[in-house]
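A single protein chain has been omitted from the complex, and every remaining protein chain is retained in its original position.
Chain naming follows the written order as A and B, and within any one chain the residues start at number 1.
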Amino acid sequence: MFLYLIDLFGTIVFAISGVLLAGRLKMDPFGVVVLASVTAIGGGTMRDIALGATPVFWITDTTYLWVILATSFLTMLIIRRPKRLSWWVLPVCDAIGLAVFVGIGVDKSMLYQESSLVAIIMGVLTGCGGGIVRDILAREIPMVLRSEVYATACIVGGIFHTTALQMGYDHNTAFLSGVLSTLIIRLGAIRWHLSLPVFAINR
Amino acid sequence: MFLYLIDLFGTIVFAISGVLLAGRLKMDPFGVVVLASVTAIGGGTMRDIALGATPVFWITDTTYLWVILATSFLTMLIIRRPKRLSWWVLPVCDAIGLAVFVGIGVDKSMLYQESSLVAIIMGVLTGCGGGIVRDILAREIPMVLRSEVYATACIVGGIFHTTALQMGYDHNTAFLSGVLSTLIIRLGAIRWHLSLPVFAINR
Partner (left out) sequence: MFLYLIDLFGTIVFAISGVLLAGRLKMDPFGVVVLASVTAIGGGTMRDIALGATPVFWITDTTYLWVILATSFLTMLIIRRPKRLSWWVLPVCDAIGLAVFVGIGVDKSMLYQESSLVAIIMGVLTGCGGGIVRDILAREIPMVLRSEVYATACIVGGIFHTTALQMGYDHNTAFLSGVLSTLIIRLGAIRWHLSLPVFAINR
């Protein structure tokens, strides 16, 4: 139950990031809702489709859709009278949502198959996939492919999660260890502006 | 049967819109067929995949593929000797195709699940999804996300359709009410150049 609430919290935060990008691109309300939806549920949708877990999760439980709709319209209303948030509020919320999404992706994929490697990929896909599609729709090279310890945090979290499972820890402990490691690494990256070195070929 | 013919009509119109964009981008014949196909069957394909209705519809009934192939090659031949069409012919045909696609999407999703909200989303996806992927392939920010009462017409049509079903009207009446409302709103938008206000954040 607590997990479900955190999952919805992540959905809200991701939806807001879609709304903000749509606003910078001057989209109409439909575009705003599409970008919010894609960011919030795009990753989980690709995970479910690849696993064959169809109909996808937001068809089975439409709560996610209502939450996204409400978030989109509230954000569009509120943003016109901007009370300044501290700069760190959104990234930190995003990190929490990200960490939980990765954990849920790892978990769900373990219901459908056995490989830890696939589970880690599904975790990363759940966490980062929505943002990638959002950036494609906005015609930008997806940020997570270019820099910052974002996907890397997800990968490490997935490794902790699956390793704990393999070492025989119970489900909750493994989940928590994965989510916390994603979260800590991501918060550290935000705090100290960590980036991986890029791989560049000159031409 | 009549519905099936209208469905194929919509397929043809959408395919033509893909061919025309491919021509402006100077693609080769393969690119033309890909853009035509993506526009015509991309939305329905995403709908079927999300619903778990696989193999997708054009694998079960290959008529759609043959129609797209024929349309692509005929359009490529004919367009070289342009007889001018009145400006409104293509948008009006597009509106008819759009309205029918939305109705079919709502209908099909109701076979696989019960939520009206999901049915509306599947209707919009069937109508607008192909055009969005077409624009991504052409490296443009999808037009339907930016302006004009296009997706909005689909949403309203989907609401009429599902509401009529919930109020106990029979299948055909509900379908017709949905298709007609999409069509009327879309034709009105074309006639009077209606747009929703955009949501813009200045930075």
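Keep this in mind: a contact is a pair of C-beta atoms (placed from the backbone, for glycine too) under 8 Å apart; a residue touches a chain by one contact, two chains touch by 3 or more.
Computed from a prediction, not measured in an experiment: that's the story for all the values here.
Q: Among B:I6, B:A22, B:A164 or B:I190, which residue is in touch with the absent chain?
A: Answering carefully, the residue with contact to the hidden chain is B:A22.
Q: Under the stated touch rule, tell me which residues of subunit A contact the chain that is not displayed.
A: 49-52, 54, 112-113, 115, 117-118, 121, 132, 136, 139-142, 144-148, 151-152, 155, 195-201, 203
Q: Given the full complex, what residues of subunit B touch the hidden partner chain?
A: Touch set of subunit B with respect to the missing chain: 19-20, 22-32, 34-35, 45, 49, 54-56, 58-60, 62, 65-66, 76, 79, 136-139.
Criterion: only the chains that are shown with their structure count from here on.
Q: Give me the C-alpha superposition rotation for subunit A onto subunit B, in degrees, nearest 5.
A: Between subunit A and subunit B, the superposition angle is 120 degrees.
Q: Taking the mean of the CA coordinates per chain, how far is subunit A from subunit B in Å?
A: 30
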